[in-house]
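The complex appears here without one of its protein chains, the remainder shown in place.
Think of it as A, B, C, D, E, F and G in the order they're written, each chain with its own count starting at 1.
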Amino acid sequence: MYLIIVGLGGIGRSLAGIASENGHSVVVIDRDEERCAEILTQYDLLAIAGNATDKAVLEDAGVDRADALVATTSDDALNLMACWLAKRYNVRTLVSIVNQKEHSELFKEVGVRISENPDEIVARSLYVWSENPDTQLLASIEGGSIFEIKVSDGAQGVSKTVREVSDVKDMLYIAIRRNGKLIIPSGNVTFQPDDVITVFTKKEAEGRSVEYIDSLFH
Amino acid sequence: MYLIIVGLGGIGRSLAGIASENGHSVVVIDRDEERCAEILTQYDLLAIAGNATDKAVLEDAGVDRADALVATTSDDALNLMACWLAKRYNVRTLVSIVNQKEHSELFKEVGVRISENPDEIVARSLYVWSENPDTQLLASIEGGSIFEIKVSDGAQGVSKTVREVSDVKDMLYIAIRRNGKLIIPSGNVTFQPDDVITVFTKKEAEGRSVEYIDSLFH
Amino acid sequence: MYLIIVGLGGIGRSLAGIASENGHSVVVIDRDEERCAEILTQYDLLAIAGNATDKAVLEDAGVDRADALVATTSDDALNLMACWLAKRYNVRTLVSIVNQKEHSELFKEVGVRISENPDEIVARSLYVWSENPDTQLLASIEGGSIFEIKVSDGAQGVSKTVREVSDVKDMLYIAIRRNGKLIIPSGNVTFQPDDVITVFTKKEAEGRSVEYIDSLFH
Amino acid sequence: MYLIIVGLGGIGRSLAGIASENGHSVVVIDRDEERCAEILTQYDLLAIAGNATDKAVLEDAGVDRADALVATTSDDALNLMACWLAKRYNVRTLVSIVNQKEHSELFKEVGVRISENPDEIVARSLYVWSENPDTQLLASIEGGSIFEIKVSDGAQGVSKTVREVSDVKDMLYIAIRRNGKLIIPSGNVTFQPDDVITVFTKKEAEGRSVEYIDSLFH
Amino acid sequence: MYLIIVGLGGIGRSLAGIASENGHSVVVIDRDEERCAEILTQYDLLAIAGNATDKAVLEDAGVDRADALVATTSDDALNLMACWLAKRYNVRTLVSIVNQKEHSELFKEVGVRISENPDEIVARSLYVWSENPDTQLLASIEGGSIFEIKVSDGAQGVSKTVREVSDVKDMLYIAIRRNGKLIIPSGNVTFQPDDVITVFTKKEAEGRSVEYIDSLFH
Amino acid sequence: MYLIIVGLGGIGRSLAGIASENGHSVVVIDRDEERCAEILTQYDLLAIAGNATDKAVLEDAGVDRADALVATTSDDALNLMACWLAKRYNVRTLVSIVNQKEHSELFKEVGVRISENPDEIVARSLYVWSENPDTQLLASIEGGSIFEIKVSDGAQGVSKTVREVSDVKDMLYIAIRRNGKLIIPSGNVTFQPDDVITVFTKKEAEGRSVEYIDSLFH
Amino acid sequence: MYLIIVGLGGIGRSLAGIASENGHSVVVIDRDEERCAEILTQYDLLAIAGNATDKAVLEDAGVDRADALVATTSDDALNLMACWLAKRYNVRTLVSIVNQKEHSELFKEVGVRISENPDEIVARSLYVWSENPDTQLLASIEGGSIFEIKVSDGAQGVSKTVREVSDVKDMLYIAIRRNGKLIIPSGNVTFQPDDVITVFTKKEAEGRSVEYIDSLFH
Partner (left out) sequence: MYLIIVGLGGIGRSLAGIASENGHSVVVIDRDEERCAEILTQYDLLAIAGNATDKAVLEDAGVDRADALVATTSDDALNLMACWLAKRYNVRTLVSIVNQKEHSELFKEVGVRISENPDEIVARSLYVWSENPDTQLLASIEGGSIFEIKVSDGAQGVSKTVREVSDVKDMLYIAIRRNGKLIIPSGNVTFQPDDVITVFTKKEAEGRSVEYIDSLFH
């Protein structure tokens, strides 16, 4: 895959690392020359210091033969315009961070797949965690959430089978991590101390579910 | 809950917003006076300009009666020390961002629950997305991943039941989102165009699974 | 008219002055607080320090009842997004500076009337002037240009009628300025020393025309 | 032509580009070393970092054999002095931006051809535009203005000849742009939808004229 | 006297002090607001933060009723333009520092009395001093210099009359300072130890004269 | 002469120029590397970037074989310490600018010859000038001043002999500059239009003298 | 005591705290206004923003009735001059940090008691410590050093009397700290595990002594 990354903040740098380590052709664009110089010392990729809304810069980055462009800056206007210009060069896959939720519609109109404000996602997860220290929010989707809980020694649910502790509606055991192995929880599997359980729950059942698994496994 | 938030970067600000809007008592600490002044105009909370490793600052923030402290700065050393000091004041729940993976051990020794580098998490998700534009990585756990895919009109899997399209081992349908409603996919549920399907897959089956659902629903 | 101006650089400030002096309701948006504070001391208008791509800022600026939004910043991406957001609030007239010619298409798609890079326009005019000190480029349109020349004392064209000196095709006398009065040049009007003549010429005739009027009036 | 350009702001850079691309010998002077270094990478010219009121700098720039000097900085005092010094070296053509209208007289006394504040010119044009979205001010001369209007489909003036719609005094059709071609509007030419018409009007007739063409073509 | 001072560097500040302490009406103009605020705490005068080439600023400073304007900035272009504008308001006395000797002519053409680069004047005096530690250059005029020397105890010239030690041509004793009193040296006055003698000498006699008085009085 | 100059402000730079052009060995010391680098491109001397109170720096500058050290910075404390250290290396001649009059005593105790605040000297001269535009203060000594005046055409004193116009006590004609030549004014010399006359006057006679020569020659 | 402190770096701030908490009248002088404002919120003292070599500033600080002035800045020239000026006001006690060892002589000539570069003192102590982790350098005097060592459990010297372990010449036991009590070590006192022993040793015996006590008590 030929991938153009716009922006070398934390996310852009991480992405550049992952993509280049996976053997893809990566070009990064950032306004800051120092950042560009620095990343060249770390990964095998191409870095261009310039404005990603400047066609000359995009062309230097090889936008006409790119498979994907990912915009990761904290400036939605720049992200949007870079994606839009890339679309005119027929870049097939356009992905962007959207820093302000209200801008999502504009990106969708241009046909960009978006990832809403990452800071907010992390903050929500920390929030749940600070409320329920033994339960961790893994992901949120519309209408549901995915949590993780570690089974305490001597908890009530220890040695019970999955089937026995599935009383709550709209909740689902997705996985059990035990000694570095991952188990898909069929009905007969029994829970053990130190298991880490991944649970799915509908939004309307979230309170009930968290309470239920907390009482069982903590 | 009485919550102390250290750092008013993007994550800290979001967290401050969520927590205060949920009616908790929130105190934020940041070195930058302007940031402190600004957040006071947005939320109903207390803001202290100072260094969170300074005991006088922590005491001003009411660390002795706090239920939780969440460290969100990009400086792991500061996060670690703030958590450790809070622990000495018997703050029950300690949560921190860990910016550099190698520091995780130190935080764990102090008893802090950690959230690894958020930039990396987002970057990994963008990476998967730029490779499989119709599939989105929702979350990663040790040994497994949770994905999302939207069912194209006319895709092969349309009108099939969940049971019929469960041939791949180590993969699990978690949820279906349809017209704003969320369905737990029991075996007889049939897939429809525009459904958004949430799927769990073990790491070792990830390639196979993504390929399988891509061929079915895209 | 209710007018929102984005950006308080040289152009934005001038525009704010003209519009408020003409009795319109003017709101200016600029990221820089000092600039906002300063303009308030000069004109009777409203100034908001903030990012014009932030919906809350636009709403503070009264975008829902604005008749026009004019984007004047040197950042095309910001100009574009501000206009697009304003369009969603049904602002009837959208006008923007376009700093990089290649971006014009995107603005047109959004329905923005555009004005290309003002620096370039001025530079072109200075260029013509430095080449032909006695001829001044007034404006450029697609396919044609409008020039001005001052009639020297004793020049060949003095005392000739307009009809007598209209040999060149694709050239047109638009106006004559004489002693502070403006004359529409009908065929019988004669040229006088110190007249300032405004001339239109097609692009393909520009060289020929400039040479012709230079030989006549200089 | 041997041309010295003082100042590398937006206008100076554009001018440097135009002049060097037209094959002239260009020397630019700017106080900022970085700007000088940058423009050298773009065009084939000479750049001198220094103060253009310093005789040594002007001599390095070859002022004794220059045909023209164009001062483009935002500092009128500097522009004025640079022109004056150049005049003492017998530079034939002196051109300058004048940022503050009140300074024009001083420049004229020194014999400099001036271009008044470019920001103001652009701002006036944007202002007219935001008031009359379908009419664009192209240029202003003493006593008159040049406008442009696009003919709407189904407007009253469509299919009329130039002669039929010339009722207003002190107004003149200069040009019609149709499908990328430019037509000099003789009396029998008929207007078509999507034509862009260039119109000249005396100042005292401006209100009347704009109203008239608006009613006809919009 | 109503005096406008342009620039609040070292010289401008000193001048403002002297003039206001002598009971004149003083207005100072400087671009820097802090400098303006500071001087107001020291002297009884008016301070305006702004550009002295801006007519509105000059008018605020009362240029239409000023007796004199003194330009003291290190920017000759600004000094020149400020003086020129003041002249148009009929300010009778125009005085300016000229930082670069080559600019003197332009100032003279405008009718400004100039004081050449003060740094150079001081430097010349330090230079003479470092060469002849016991002789101090007081002033330089075209063709001549004024020096000062202190009479050492036991020097050869002690007890001699002025007439006896006037052998060198083109040299003149101007004054003798003795015990805080100043004596005009007529021929019969005798020199005493610790007298400070002021001497005038023509340029062509400078070497000879300094040598002569050095041998006599040191 | 081997001369060390401390400080590369305006005075230091001028002094460096004068001394090196007179063929002396010059070493300059300034904290600012850029200033050091710049002066090296202008004169044939040695420049050391460092603190002149640092013995290592002074030794690099060759303080042990220097004939003179001149301190020209605006920081009296630095000037004083640099001189004092130089004295310990037996530098024979120590000269310094003294920026604040009250510090003079300390410099004298160390044995440094001082030049009081140059800004004040220049300011006093400008002050006299703005009061008496046709008279210029050349120098001030304790108890007396030296002035210059240009003889106007048709002035009362024209064609008079020196003797005839010497009525004022405590005033002395020092020199006459005529057509680039300098004349020592003996009693029979007559004044001519355009002569520039240098006059000495005691402080107590200053008002009277300036008035007298003004009435004669202006 | 009436104490003036010059400089509000780390040392100055600490000193201000100690002195004001001990009930003395304290005035601090620092060039930085913010530092002055900040310390006023912490202690009950007077703070003056200004240059301590400015007599007006010193007088505002009450130098004429001060008992002591302590100069703590990192600029020796400033420290020296401030002390010298204070001496002229008959301040009895003058103390100063000396940052560069070579300047000590000048301070002594003025009669200032000095404390040599504190950074160097701390660094020397850290150095000894990193070499001998169980031995800590407490202080250095000309010709000798004072060390501290903690007695390990089971070390050879445990239960021995002071007299028994005094074989090394030029070494002296000063004190023993045991359970928060301090014992003057007379000959019969026996050492115990966890005692902290303070030892004096002459410079020439330092190596031998440290080795000896290390072998005994570690």
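Here is the rule we use: contacts are C-beta pairs under 8 Å (C-beta built on N, C-alpha and C of every residue); 3 or more make two chains touch, one makes a residue touch a chain.
Keep in mind it's a predicted model, so treat the numbers as computed, not measured.
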| item | value |
| --- | --- |
| Chain not shown, its touching partners among those shown | B, G |
| Listed residues B:Tyr2, B:Tyr43 or B:Trp84, member touching the removed chain | B:Trp84 |
| Chain G residues touching the omitted chain (full complex) | 1, 3, 9-15, 17-19, 22, 67-68, 70, 72, 74, 92-93, 95, 97, 113, 115, 117-127, 129-131, 133, 136, 138-139, 141-144, 146, 148, 170, 172, 174-175, 177, 180-182, 184, 196, 198, 200, 202-203 |
| Interface residues of chain B (partner: the chain not displayed) | 53-55, 75-78, 80-82, 84-85, 88, 100, 102-103, 105-106 |
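What we mean here is this: only the chains that are shown with their structure count from here on.
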| item | value |
| --- | --- |
| Most widely separated chain from chain D, with each centre as the mean of CA atoms | G |
| Rounded Å distance between chain F and chain G, as computed from the means of their C-alpha atoms | 48 |
| Separation of chain A from chain F, taking each centre as the mean of its C-alpha atoms, in whole Å | 73 |
| Overall pattern in which the protein chains touch one another (line/ring/star/complete/other) | line |
| Touching pairs - complete list by chain label | A-B, A-C, C-D, D-E, E-F, F-G |
